[in-house]
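Here you go, one structure.
Only a single protein chain was left out; the remaining protein chains are all shown in position.
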Amino acid sequence: MAKIKFTLNNKQVEIEKSPTARLLDILREDFDFTGVKEGCGEGECGACAVLINDQIVNSCIVPLGTVEGKNIVTIEGFSKTKRHEVLRNAFEEEGAVQCGFCTPGMLIASESLLNKNPHPTDEEIKIGLSGNLCRCTGYNMIIKAVKSASKKGDGLW
Amino acid sequence: MKDISSSVRKVDSIIKMSGVAQYVDDIKISGMLYAKTVRSTKVKAIIKNIIIPELPSGYHTVDHSDIPGKNVVSIIFDDMPVFAEKEVKYYGEPIMLVVGEDKDVITDIISNIEIEYQEQTPVFEKIKSAINYHFVKGDSNKAFKNAKKIIKYDYETGYQEQLYIEPQGMIGEIENNKVTLTGSIQCPYYVKNAVKVVLDANDDEVRVKQAVVGGAFGGKEEFPSLMACELAVALRKIKKPIKLIYEREEDMQVTTKRHPAWIHMEAAINEFNEIDGLTAKAAIDAGASIGLSGVVLARALIASTGAYTIENIEVDGDVFLTNTVPNGAFRGFGAPQMLFAVEMFIHHIAKELDIDPLELRLKYLAKQGDATSTRGKFRDPIIMNDMIKKAMEMSDYKNKVKAYEEEGTYKGIGMSWFLHGCGFTGSGEADHIKALVKLEKGADDKVTILIAAVDMGQGIQTTMKKIVSHILNIPLDQIIYNKPDTDLVPDSGPTVASRTIMIVGGLVARAAKQLKEKWEDGKQIVVSERYKQPEYIKWDEDNFIGDAYPAYSWGVNIVEVEVCPVTYQVTLVGIWSVYDVGKAIDERIVMGQADGGILQGVGYGYLEVMRNENGRIVHKNVTDYIIPTTGDTPPMETFLIDNPYPLGPYGAKGAGELTLVGGAPAVALAIENAINKKVTRIPVTPEYIMELMKNG
Partner (left out) sequence: MKNLTPKTLKETLILLNEGDYKILAGGTDLMIQNRAWSNTLPKFNKDILLVFNLPELKYITLEDDCLHIGSTMTLEELLYHKLTPKLLVEAIKIMASPAIRNMATLGGNIGNASPAGDSLPVLYILNAIVVIESIERTRELPIEDLIIGPGKKTIQKNEIIKEIKIPMSNFTSIRFDKVGGRKADAISKISFAGVAKVKNNTIQDFRVSFGAVGPTVVRNKELEANVIGLTVDDMKVNIQEILNEFGNFIRPIDDQRSNKEYRKTVAINLLKSFILSL
């Protein structure tokens, strides 16, 4: 057990847990951020994606001990931003949401991508989202949505 | 008023995008316990003895001896036990649940349970037929007797895993002596009816509610009934809330998948190089129990002439039992296997006869008024000629297919034509389901849609509201459609078989028209509608004679690929589709079904490998079972042509499955075009392509 401090959705938090605990479990069970989903538990599907210092990670394989002092944003925190609003509108307009289980992770991946590259090409979008599996949409509308958000949200990223 | 097809924002996407939508694992009930399943570690064995360690206080095991009613999961063919009793028939078969508060303690208990097995010889071969269907149309014997040439091919299709991103899950509690289950499910009433049998319960003692469903694709059609039955028995015994969520690897090893299939096709060719007769013989691997396999086989067999009309046919098929995980429903339900075989076969016939495949296919393309494979009738207009023309224009098919036939281009283009029967096969709707829908108008003039249909991503929360909104001419936000709860909604049937919009939506539309006539502001009004089969639809279930479906949706898929001659890997270059779904209730929603369906179908055709070795699934996690990512997705273009069906709401027919069933043959034909070798099995992996390119 260790005391681990970090920033979670803009709040300073501290928790006493094993440093090998999965960040995903801490977020879902201890902080009740259930927008972070478990799809595979092996870092493959991206449903559990969160941002650590603005970069996407799969929280199901992040050991809690590595987030000491870092800034974590889940979909719940991200959804309060202007950038989420732009992405949200684009996802809605393009029809990029079906069952929704991959969607929080997709939005986190989009944010992480746009943070690095505010105006990605289709190919760059595909690479940026390649760690997020979706079984409903065939990705086509998601790719279009990210493209459209990058245009409409010009200057936000 | 706008055309109903013009798209609106989906009503449930905001909650999904902000992370507040509650899927089953997000639900917490105070005092909740966790359950984990103890499973067979043998493929086939007699259970000789089970030794359970002394359990700490508050921990329980739940097995067959706790079942108050029958130890069977009622689906269609009631041959799957809830908990194994004396024998196990597949690896991973559930034997008991261990229930308690602390997951580590549960894990510890499970690791200390000793099960003594007496192993038996398992069956993996296709030798134990549990169901055989056979039917004829015309006189195929004569056609084969008089044939100038008989062409024979064997086709093989593999497993496909639904891989909904949300694993299976169910949570339950006891409320006033009533077992209440909330789950990731497609069919609330399937679950309820199955649980009633297991608990020997009355109708008012079981309640089933839908949580937000994170994808299903058929995988949450019948399987959740098993979990619900297990959980219900545990709830009755322990009387505390319990959550049962599968881990991904568990889910992939023990839940139902698409049936592997083997299809033998023969064509009798007469002296004019015409297809005079056709026989199809199919075998599907059911796994260790029959479940829905008979119905899956029926849909496969009925599709044995695909989008074509062949006068003389003989069709035969078996469901084989093996000691492997039971297979079940998956988008397309038997049709993808058969349509792969049909589309490949007609190309292979053309090649053998040295005829342009397009010419041969057009000659046999089904037309309005033609007899179906089961001697029913294609009553409604078939607009495939326009659809094919459109798809070929969009993709430049004609030029490409010729150009790519040249050796050494390693490029290919393939086109599939297909149909999908909408709704249950045969007399299912009229005899078994008898769907009932209700609309309830409150004093506040808000209208509540009361149906058991589940939105699992396909958008019916939005499309059902649109139907009602358009008919009543009221805004969408004046309409309420909550996730179904069997205490509140009538049984409008399961959310399967591309029936939801056409059948349930059709009833909702009729109810809305009724409500419109009775409408009085401020007054509470309830209206209902029950399904009535059109008089002219007749079906002889035993002999497969008559109209197997009330209506058909049609489609054309074109897939272009490149094959790398160094690594034999396939790159998707483009996908073009044209569909006739009658009338789209929301164009963007249908387009979303189109994109997702085709990628799942194409993935089935070239990418998704799942094998069973000695009764165990080898590709049992998301790392090893490969589905397409964004990186694999090519540009896609879809075009819808209206062809309204008189009995569907606004002319709508089924759309969900149609978009998957043509994917595999289109990509397989594209690969065939690229490498100039005949493809006879899917998935067409790089390993298989290498084999073909090396050996032909």
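By written order: A and B. Residues from 1 in each chain.
We adopt the following convention: contacts are C-beta pairs under 8 Å (C-beta built on N, C-alpha and C of every residue); 3 or more make two chains touch, one makes a residue touch a chain.
A quick note: this is a predicted structure, and the numbers were derived from the prediction, not measured.
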item	value
Touching the absent chain when the full complex is considered, from B:T41, B:Q118, B:N482 or B:T567	B:T567
Sole contact to the chain not displayed, among B:S577, B:T630 or B:T659	B:T630
Hidden partner chain, residues of subunit A it touches	2, 4, 18-22, 24-25, 28-29, 38, 41-44, 46, 49, 52, 55-58, 60-63, 65-66, 68-69, 109, 112-113, 126-128, 130-133
Touching residues on subunit B - with respect to the absent chain	36, 103-104, 107, 245, 247, 566-569, 571, 607, 609, 611, 618-619, 623-624, 626-632, 686-687, 690, 694
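Heads up, the rule we're going with is that only the chains that are shown with their structure count from here on.
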item	value
Subunit A and subunit B, separation of their C-alpha mean positions in angstrom	30
Subunit A residues touching subunit B - in the complex, by the definition given at the top	28, 33-42, 44-45, 47, 74-76, 79, 84, 87-88, 91-95, 97-104, 107, 125-127, 129-143
Complex contact set, residues of subunit B against subunit A	7, 9-10, 12-23, 25-26, 162-167, 212-217, 247-249, 456-459, 588-589, 591-592, 594-600, 621-623, 627-631, 633, 635-636
